[in-house]
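Removed: one protein chain of the complex. Kept in place: all other protein chains.
And then chain A:
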Amino acid sequence: MNWSWSYFFEYLTNGLMVEGAWTTIWLSVVSMVLGLGLGVIAAMMKMYGNRALRWIAEFYIWLFRGTPILIQLVIIYTGLPQLGIRLNVIESAILGLALNEGAYLAEIIRAGIMSVDKGQNDAARSVGMTWRERMWLVILPQATRTIIPPLGNQFNGMLKTTSLASVISMEELMRNAQMLAQIEFRVLEVYLVAALWYLLLVSIWSAIQVRIEAHYEKPFGPAAAVSPEAEKELAKAIEKAGPA
């Protein structure tokens, strides 16, 4: 056996790994925020746009959901220069991840908007709101409730998907692990440490996600308080009725 605890512990606190983890975090956040913007725009175009806008949105979603993110990244970084469009590594990574994410989020956002009761739009109009005001103050805040859980899962995925940017030499967690592996050939130790870092990031995010979801669920929480007596009565009735 050729396992070294000392390398393992060294990698755990290795500066390059910490830096890589930090890059993974900000790359994920920036790409997610931009992807969210793209997703909202694409969803709006698809739902409320004229024929041309709808077509553009549908083409975008179809293209980026239908091709591997790896190819998208490689085309943006190494293919586009052939057309005279030169983006550096960071720009390429962010652009690729955001474009890809936006295509998925567009569908999630669209579903969220469609989940809002039509009466909400009527009510918002009846107090004199314009389309923008209705969207911003009434529809999107309610769609958020439906959108947040899948959005959280998408961000969980994003934290891991950023590792693919290593192929265009974006110096995030995966790429830095690769570099360390090439120096000392302690492959198992360094990749296990990288895996642990991803686990840590995802776990922290999950804890945050629970809080965010609870926050958006609050207005929709338990309905009118039921008196304890009524609750007992109800329990009895259910018991009597037996299994449905």
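For the reader, a short list of remarks on this structure follows.
The criterion applied here is as follows: a residue touches a chain if its C-beta (ideal position, glycine included) is under 8 Å from a C-beta of that chain, and two chains touch if they have at least 3 such contacts; residues count from 1.
Definition applied: contacts and distances are computed from a predicted model.
Chosen from "Lactate utilization protein", "Glutamine transport ATP-binding protein GlnQ", "2-oxoacid:ferredoxin oxidoreductase subunit beta" or "DNA ligase (ATP)", the protein name that UniProt gives for the omitted chain reads "Glutamine transport ATP-binding protein GlnQ".
From the options A:23, A:72, A:92 or A:142, the residue with contact to the chain not on display is A:142. The chain that is not drawn here is touched, among residues A:15, A:66 or A:219, by A:219.
Residue in contact with the omitted chain (choice from A:15, A:84 or A:119): A:119. In the full complex, chain A touches the hidden chain at residues 117, 119-120, 122-131, 133, 137-138, 141-142, 145, 218-225.
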